[in-house]
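Here's the structure, in structure tokens; my notes come after.
Complex shown without one protein chain; remaining protein chains in place.
And then chain A:
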Amino acid sequence: MQYALLIFEDENAFRDTHGRAWEDILAAHGAFAGELAAKGILKGGAGLKTSDTATTARKTGGQYALHDGPYAEAREQLGGFYIVEAASLDEALALAKRVPLAGDGSVEVRPLIDED
């Protein structure tokens, strides 16, 4: 089964893209993604720019309205995701616990809808 590992973090840690913290987390993600790719379990993924670059199209009563910013205001924002192949939720959760995080944060694990 394929799972999405959705990374939620306080994005203030990543604002300075020239700083040491940025370098470190980039390297950590590179190593993690490289390892998963070598094992053939990495199916996709991406990092996202910070949530102040987000625009939300929200449908209410059949009408779309555009808003600046993410849908929900929260301290932790979706910052990126991996798509991995895992035999069970437990395997996916084990990977989730290894996703690099700069500080406090969370990784939500969701199965992908089967395409077959």
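In this text, contacts are C-beta pairs under 8 Å (C-beta built on N, C-alpha and C of every residue); 3 or more make two chains touch, one makes a residue touch a chain; residues count from 1.
One rule holds in what follows: contacts and distances are computed from a predicted model.
Colleague: For the chain that's not shown, choose its UniProt protein name out of "2-oxoglutarate ferredoxin oxidoreductase subunit beta", "Xanthine dehydrogenase YagS FAD-binding subunit", "Putative RNA polymerase, sigma-24 subunit, ECF subfamily" or "Cytochrome c oxidase subunit 1".
Modeller: Going by UniProt, the chain not displayed is called "Putative RNA polymerase, sigma-24 subunit, ECF subfamily".
Colleague: Among A:T17, A:T53 or A:S88, single out the residue that touches the unshown chain.
Modeller: Missing-chain contact among the listed residues: A:S88.
Colleague: Of the residues listed, A:G34, A:G69 or A:P111, which one is in contact with the missing chain?
Modeller: Going through A:G34, A:G69 or A:P111 one by one, A:P111 is the residue touching the chain not shown.
Colleague: Could you please point out the chain A residues that touch the chain left off the display?
Modeller: Per the touch rule, chain A residues meeting the hidden chain are 1, 3, 86-93, 109-111, 116.
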